[in-house]
Structure formats: C-alpha cells, structure tokens
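Only a single protein chain was left out; the remaining protein chains are all shown in position.
Labels for the chains are A and B, by order of writing; each one numbers its residues from 1.
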Amino acid sequence: MSEHIVSPKIYLVIFLTLMAGTAATVWAAYHNFGAFNIVIALAIATFKATLVVLYFMHARYSPKRTQLVIVCSIFWLAIMLVLTLADYRTRGMHESRLAPPSNSNLVRA
Amino acid sequence: MHRTGELYGHFETLEQQKDSAALGMWIFLVTEVLFFGGLFLTYTINRHAFSVAFGAASNTLDLKLGGGNTVVLILSSLTMAMAVWSAQVGKKQWVSIFLIATLGLGTIFLGVKVIEYKQKFDHHLIPGSSFDMRYHSEHPGPNDDPKEIAAEKEELEKAFAVDPDINAHAQLYFSLYFGMTGLHALHMIVGAGLLLWLIKGSFAGRYTPQYNTPVEIVGLYWHFVDIVWIYLFPLLYLIDRHQ
Partner (left out) sequence: MSTTTLPAPVHKMPREDYLNATYGLRSWLLTTDHKRIALLYLGSVTVFFFIGGLFATMIRIHLLTPNGFLVTPETYNKLFTMHGVAMIFFFLIPSIPAVLGNFLIPLMIGAKDLAFPKLNLLSWYIYLVGGCFVLYSFGTGGLDTGWTFYTPLSSVYSNSAVTPAVIGIFINGFSSILTGLNFIVTIHTMRAPGMTWFRLPLFVWAHYATSLVMVLGTPVIAITLLLVGLERMFHLGFFNPALGGDPILFQHLFWFYSHPAVYIMILPSMGVISEIIPTFARKPIFGYSFIAGSSIAIAVIGFLVWAHHMFVTGESTYAALTFSFLSYLVAIPSAVKVFNWTSTLYQGSISWDTPMIYAFGFIGLFLIGGLTGLFLACLGLDIHIHDTYFVVAHFHYIMVGGAVMGYVGGLHFWWPKITGKLYPEVLARIAAVTLFVGFNLTFFPQFMLGYMGMPRRYHTYPPEFQVLNVLSTAGASILALGYLLPMLYLTWSMRYGRVAGPNPWPATGLEWKTASPPPTENFDVTPEVDWEPYDFRNRPDLGLAASGPLPAPAHGDD
C-alpha cells in the first residue's frame, strides 16, 4: 500500500470549509424553511462529515476495501433507519382506509 | 508472541501489520456508527412525536458554548491530521506538538461540556422528579438579562399551550441529550487516553515515515468522534432557533 501524503494546504482548506459549514448551519437554523429545516441541517452535517472522512481520514486515498467498509456502515445504518421509519410513517394508514363507513354511507347503500 | 522492532511475530511484513491495524480500526468505527445509530434512531422517533417539546428544550441550550465547542473540536481534528502528516514526513518534534495541541483542544471541549452540564443542573433540567422547564425563568440568576428571561417565559408559555405535557416530553429530550453527549464525551475521554499514550511514544521518537500506524489509527478514531459531534450539534442545539 503506497502511502499517500495529504499536504497541509489541503488540510487547511478543508478546515476552513468545515468552519464555513458550521456558520452556515447556524445561519440556516435562524431562518425558517418549514419542512426543509431538518433537511438543510442534515445536508450540511453530511457534507461536513464527508469532507472529514475523505480528507482528514484519507478515505479518498485509501484502498477500495476501506471505501467498501465505509459504504457498508452507511448502508446498514440506512437499513436500520429506513425500515424502522417505514413502520412509523405508515402506521394507521391501512386501518383508516378500513374504518367502518359512516351512517350516511350506510343509508346510501 | 515475539516481536522484532515494531513487527509482531505473527505478521510477515510491516505493511501487512499496518494494513491489518487500519482495517481493524475502520471496522471498529463501523460498529461505532451502528452503536450511535441506535441512539439517533431513538432521537428521530421521539423528536418526531414531540417536536414542540424538543424545540423548547433545545432552545435552553447555550448556542455560544455549543458552537464554540464545535469550532474547538474541528480545530482539534485539524491538529490531529497535522500530527499524522508530521509523522509521515518525519518531523518528529511537530508530531509531539500537534498531538499535545489536539489533547489540549479535546480537554477544552470536555471542560466546556462540564460547564454546560452544570448549567442544566442549576436550571433543574436533569430528568427526574425535580425536572421543571419553567424553573429557570421563574428563578433567574443575578447575571441573567431580564429581557431574555421574559422572552424565554413567553416562549415557554406558548409551548405549554400546544403541549401541556411538555415537562414529560422535554425530559425525553434531555435524557437523549445527556445520553448522546455523555457517550460522545466518554469517547473523547478514551481518545484523550490514547493521545497521552501517543504523546509518550512521540517523545521517544517512535513515529517515523516508516512506522506511524498508531498515530494514524488513533487519528481515524479522533476524526470519527468529531463526525459524531458534527451531527449532534445541529440535532441537539439547532432544532427550533428560528422563532
């Protein structure tokens, strides 16, 4: 494994970008984007986390195997979050459709 | 298990040893992702169910301390990355300097966390029988700005009007706040211990361009702890600031 040495200049640029991201997330929190508040907050956080993984943790220059490990961790986290939330988001949908018809419907029938 | 220089006997080459150590740390970090993942899932479900209480509780956090800590922690990630770089290019003295800087910044972070916890304790915001969201606005300290207290009171009353059970639901928020930041802080303390061990090694000039695996894999751990905070900061401090 030939080692890739990341130059301090890149580290500094990444650090400044992370600072800008922190400022942006605070700024965004003081403005109301409705349902997008959480989306924006998470998008900025994910952008920052990606920079840390790619450059500070050298994932960009790592062997494919390491990159696969990272993708796996995200994939399994996604399984847990998505399938659980799928349950919460669809609770009661089926039941409400099967709700007993109101009296007016009965009369018409 | 015999050892030749830095090479343990069950490995054939130093490169194989380094490869194994790095992969081992990455896989450990995967377990950490799933470990914190369970907490984040609990957070998500509860925040969705009690958004008003979570918003009001989040606004009691001190944004200046939290934001400052974010800067401190990201800066410590930079110094950690620089420590790895110094080892890679053979600047032995700078390895020690950057490691000490990282440890110093980490300690500042933990110190600020203690101040924040103390504040929550004073304001009766520890989950339990004496938990009371109204306590702080009803018992302001001598240093509190009366205007801010009035604003806080007004905001709380609005929240109580929407969710009368807010004291119960805000306790869920604070349980998660202490659980998540506490576990994060525990990881920082472990990281600080690892840094101390690295600093000892760096004083002995152990880390060279040929052998710097410990610095690199502790670096991976430290950056991961930073990433957890990158998510915790908006999720805990910035839920409902836009009123």
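Please note the rule applied: contacts are C-beta pairs under 8 Å (C-beta built on N, C-alpha and C of every residue); 3 or more make two chains touch, one makes a residue touch a chain.
Everything numeric in this text was worked out from a predicted model, so none of it was measured.
In the whole complex the chain that is left out makes contact with A, B. Screening B:73, B:87, B:159 or B:172 against the full complex identifies B:172 as the residue touching the chain left out.
Per the touch definition above, the residue from B:90, B:128 or B:209 contacting the chain not shown is B:128.
Against the chain not displayed here, chain A makes contact via residues 65, 72, 76, 79-80, 83-84, 86-95. Against the chain not shown here, chain B presents residues 1, 9-12, 16, 19-20, 23-24, 27-28, 30-32, 34-39, 41-42, 45-46, 49-50, 127-128, 165, 168-169, 171-172, 175-176, 179.
Quick note on the criterion: only the chains that are shown with their structure count from here on.
Considering their complex, residues 1, 3, 5-8, 11-12, 14-15, 18-19, 22, 25-26, 29-32, 37, 41-42, 44-45, 48-49, 52-53, 55-57, 65-66, 69-70, 72-74, 76-77, 80-81, 84-85, 88 of chain A touch chain B. On the chain B side of its complex with chain A, the touching residues are 15, 18-19, 22-23, 26-27, 29-30, 33-34, 37-38, 40-41, 44-45, 48, 63, 67, 70-71, 74-75, 77-78, 80-82, 85, 88-89, 219-220, 223-224, 226-227, 230-231, 233-235, 238, 241-242.
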